[in-house]
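Of the protein chains in this complex, all but one are displayed in their positions.
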Amino acid sequence: MNPLRLVRARPGAPFTVTFDGREIEALPGQTLAAVLWSAGVTAWRSTRGDGRPRGVFCGIGVCFDCLVTVDGRPNQRACLVPAAPGADVRTQEGTGHDA
Amino acid sequence: MPERSPVLAVIGAGPAGLAATLAAAGRGVRVVLVDSAAEPGGQFYRQPARGLGARRPKALHHQWRTWRRLRTGLDARLAAGQVTYLSEHHVWCVERESPGFTVHALLGPEQRESVALRADGVLLATGGYERVLPFPGWTLPGVVTAGGAQALLKGGLVLPGRTVVVAGTGPLLLPVATGLAAAGAKVAALVESADPRAFAHRARSLVGAPAKLVEGAGHAARLGWHGVPLRVRHTVLEAHGTERLESVTISALDSEGRPVPGSERRVLCDTLAVSHGLLPHTDLADGLGCGLDGVTVRVDEEQRTDVPGVWAAGEATGIGGAALSLAEGHIAGRSAAARLRGTTPDPGAWASAARTRTRLRAFFAALDGAYAPAARWVERVTDGTVVCRCEEVTAGAVRAAVGSLGAGDLRTVKLLTRAGMGWCQGRMCEPGVAGVAGCAPAPARRLLARPVPLGVLAEPADPPPPQ
Partner (left out) sequence: MVVVGAGMVGAACALYAARAGLDVVLVDRGPVAGGTTGAGEGNLLVSDKEPGPELRLALLSLRLWAELAEPLGAAVEYEPKGGLVVASTPEALTALTDLAAGQRAAGVAAVAVGPDQLRDHEPYLAPGLAGAVRYPQDAQVMPTLAAAHLVRVSGARLETGRTVTGVLRGADGAVRGVRTDRGDLLAPAVVNAAGTWGGEVAAMAGAALPVLPRRGFVLVTEPLPPRVRHKVYAADYVADVASDSAALQTSPVVEGTAAGPVLIGASRERVGFHRSFSLPVVRELAAGATRLFPFLTDVRVMRTYLGFRPYLPDHLPAIGPDPRVPGLFHACGHEGAGIGLATGTGRLLAQVLTGENPELDLTPFRPDRFAESEEAAQ
């Protein structure tokens, strides 16, 4: 069983986004967090203090642990932002503003 | 010229907000339903994204018939022009004007632009979010909140990993475990720190809530069906891994809440879904000056806050689940519709909802007692454990602030350690920091309910006149 089969999903045409330059597949409507999870990616940020990896924690936009840089804009919550075709998603370091 | 109908802004489109909208619309007020998500439903009735084409979304849900009723009702009122529904509006402030209110919301996932809406009354149905108490390893990727795992499953049709341990305490754990298992995850264990017998002691108040019992029994049966081992009076001592979660150590707890020596064992997993209950979102209420009782918004019999023109319903007024939210939302909506028109409502009109409210509040008070987080959890938080995830403040730093710098309350701990000063503004760490510091978990004042770009604040927002 998988979630798509469970609800008998017929998703629209898949597309790709890039994560640190690597192409990964996305389904329409999925948030970046969902897309990254589907690709087996669980961390896309390193903290500004200890440089530790982080990904989704609360999943509903409250905890800000899943911050990520999308198309050059830092500090986007991956659990809220829907994936757009061709989006350039990058692991975010520190504040996200460091050059 | 006829006077314009008063405008009621309902903030939040979960069960409470939808029930309030349906109750108020068509009763002489115009309802503007404002919600941050792309689709109504809130966390409880979160729907798969449209593009995913789910033909059987009810497979992920409970109380589906209630949802159909809410959704159909909303559609009918939208078609009748009684309700305006604003999705992807992230409300960051509700401003008191005289008279009325201005609701400020950031737009879309981008949240770079803001709009202002005028309203004569405001109904806060802002819901709740997960409470997670810290333990060693809880910041590893792969450790998620139980509600977060459920949200990504319901909304994005994805699983957090292949092998999941569901842990913590509270009535959310069972449905999350069964939901993940039904969707194809291997649930290696459900680890509940509470003692089910404690719940049985409070059985008297359960008599009034048969639906709840049936639901619980259903989950328990499904747990067996999916072969999920249930470990009650157990806890996760530590999550292990270097760059991500690899396993957890679980242990039995004795009657005092201490780990039973020799009972520890390692469970391999790539995901830990953890929850210690829920907390209400009270920022908007606090910013408006509404009184709080502890961490919940104070309301009267009509769900009115102590600020005239402001109602609150659902989890914001106390955690109690979808059915209680529906009852409170209904009462709040009826009251608001009457009061905003300058009339006094007849409580008889919502007698049935009021009975449900009484019953469910008693039920959840009992549940709360039974599912109190495992005693002595603080003792298991090592000094090196990060308690504030945003600012990476350790339990040791919090203890030092209390021990040698004289902090005795959450605000001073925050000022001295930065715990609670990061992006989430303490929403995630307040219960943990309070526990480690040994002080009351008073929520911080968050006058801005969300981060707002300075450029948005800098531009004067002249709200459009109400249509």
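Every chain is named by a letter (A and B) in the order it is written, and numbering of its residues begins at 1.
Quick note on the criterion: a residue touches a chain if its C-beta (ideal position, glycine included) is under 8 Å from a C-beta of that chain, and two chains touch if they have at least 3 such contacts.
Since this is a predicted model, take the numbers as computed values, not measurements.
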item: Missing-partner contacts on chain A, residue numbers; value: 48, 75, 94-95, 97-99
item: Chain B residues that touch the omitted chain in the full complex; value: 93, 95-96, 104, 112, 287, 289, 391, 401, 404-409, 411-412, 415-416, 418, 421-423, 425, 445-448, 451-455, 457-460
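FYI, only the chains that are shown with their structure count from here on.
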item: Between chain A and chain B, centroid-to-centroid distance (C-alpha), Å; value: 23
item: Sites on chain B touched by chain A in the complex; value: 36, 38, 43, 48-57, 59-60, 109, 129-130, 139, 141-145, 147-153, 155-161, 182-184, 243-244, 270, 389-392, 422-424, 427-428
item: Residues of chain A defined as touching chain B within the complex; value: 1-12, 27-31, 33-35, 37-38, 42-43, 47, 49-50, 52-65, 67, 75-76, 79-82
